[in-house]
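Next up is a structure, given as structure tokens.
Missing here is one protein chain; the remaining ones are kept as they sit in the complex.
== chain A ==
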Amino acid sequence: MDGEELTEQETALYDRQIRVWGANAQRRLTKAHIFVSGIKGTVAEFCKNIVLAGVGSVTLMDGRLVNEEALNANFLIPPDQNAYSGKTVAEICCESLKDFNPMVRVSVEKGDLSTLGTDFFEQFDVVVIGYGSPATKKYVNEKCRKLVKRVAFYTVDCRDSCGEIFVDLQDYKYMKKKLEETVECELNFPSFQEAISVPWKPIPRRTAKLYFAMRVIEVFEESEGRKHGECSLLDLARVLEIKKQLCEANSVSESHIPDSLLGRLITGTTEFPPACAIVGGILAQEVIKAVSGKGDPLKNFFYYDGEDGKGVMEDISNSFTS
């Protein structure tokens, strides 16, 4: 299927992983084009993983100039000021990533995410937005959804030792082996906008607290006009106020979201590298699954919390209400 065979070089390099996901999946991977923005620790991990996996191309967007802060948790940037000064994060990371696997085309795209049109995203099979504002996430998600072609959409966010992944595969058909036969399955994903607007009341009580906590932080950053992660313990009072409002509006008790969790999310602004490795690993695994069309995908949120060590999947859509 999918036309040409893997080359001898590819077979030798990817031998161990072909044994995991098969040659067809590898062939699909080598044709996949991935767009990534916001290259902090978790996204750097993700990029490393998919470049090693052997995707067709990776396009990076991150116009921040490299500074001390950008170095944190990002092993793609050598801490040599002479080498990085004046360069953007995307440019520096691009150089490192190319080196990981010469068979993958890694390039840099400049510009502003929130001004890119639908046709820009049409070039890609997968779009990953790292550390974006809710507005940016919604904007890009809507652009992807307008395309005839299905573009897999992901967002990822890491604060303190916590991480969130959101997945939108729209209408997704995939193959799954059930007992002896391979069956086709279908899933319908809500958009980012829909997924974060689900009323809280009907959501099962055992759902990860992080889902609610992240929404509080989102509302806080948006209403205060903060950039992603631009907060500190000084903001706790305001954050708790927002929590109260959201809980009231959703008719749930305030105990739904522990204050200590919110405290961690606003103070832990430097990333925790082990959590980045974990969340970046899960994200890459999901992208590989979606590209190869093999195996149950994550639907539609994933949460990791280093405090309790759980990595949990949550399916949050309007199905709770219906």
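FYI, contacts are C-beta pairs under 8 Å (C-beta built on N, C-alpha and C of every residue); 3 or more make two chains touch, one makes a residue touch a chain; residues count from 1.
Simple rule for what comes next: contacts and distances are computed from a predicted model.
As a check of understanding, state which of "Related to Cyclin CCL1", "Protein SEC13 homolog", "NADH-ubiquinone oxidoreductase chain 6" or "Sumo-activating enzyme 2" is the UniProt name of the chain not shown.
Answer from the record: the omitted chain is "Sumo-activating enzyme 2".
Using the definition of touch stated at the top, determine which of A:126, A:167, A:278 or A:291 touches the missing chain.
Of all options in A:126, A:167, A:278 or A:291, contact with the hidden chain holds for A:278.
For review purposes, identify every residue of chain A that touches the missing chain, sorted by number.
Within chain A, the residues that touch the unshown chain are 5, 11-23, 41, 45, 48-49, 52-54, 73, 75-79, 99-102, 160-161, 176-179, 264, 268, 270, 272-278, 280-282, 284-285, 288, 294-296, 298, 302, 304, 306, 308-314.
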